[in-house]
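Let me begin by handing over the structure; questions about it come next.
Only one protein chain is missing from this complex, and each of the others stays in its spot.
Then we have chain A:
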């Protein structure tokens, strides 16, 4: 396993574009701390974002995992191209000839995906912990370590998303087209949802089916955290809008994403096995 990771590491780290993207990704993850510095001073109105409770435990776990997940696109580019480049450089052929089995090849890519996701999760955990300890109004241990399922959700979400990228890289073989396909797929899910709700069934059941789509199920794992903020809640109450959304992470949501992950990795392997190079 270590050998497979080392192989992938040599390939990635010697590539300048990948190196820059990976570095910027982790810099961006850290830079979420900069949100704390957002302050507005408009005359009598003083607004300091850090004081709005976004860094309160345990809310911070939810908020930070949601925000940082946006940056995953950086790694998506790296993963798609690390796969597609193997095809365009024909190095996949040479790797197999040199004695890497097809299973090992896929495994080395998947292990890389896992390590990306794991490192990201640890990063977010550490950054959030520090931010929380500095700004949170609550600092009892039991509160700090509650709602940690958001971190697990973050990890599973990244693994799922990156596995999808991996599959697209193998399937399309060209990084630019694979990324295009990814965007197309995201739009397609919405279109399918729209069509289902409009023509086939009620919007409610269409919404339930939508939760099973790959990208949608990943989004669903961590729901938007903004309406949970007390400031936003207050505004909601004033205008009489009911804002009691359900923010929790459910086991079946994990299951759906894990199902897609397994499917994408298996499909990548099946595709590689079936194809002549």
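One rule holds in what follows: contacts are C-beta pairs under 8 Å (C-beta built on N, C-alpha and C of every residue); 3 or more make two chains touch, one makes a residue touch a chain; residues count from 1.
The rule is simple: contacts and distances are computed from a predicted model.
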*Can you pick, from "Phosphoribosylformylglycinamidine synthase subunit PurS", "ATP-binding cassette domain-containing protein", "Oxidoreductase" or "Heme exporter protein C", the UniProt protein name of the chain not displayed?*
"ATP-binding cassette domain-containing protein"
*asked:* Of the residues A:42, A:97 or A:239, I need the one that contacts the missing chain.
replied: A:97
*For chain A, which residues reach the chain that was dropped from this view?*
3, 6-7, 10-11, 14-16, 89-91, 93-102, 104, 273-274, 276-277
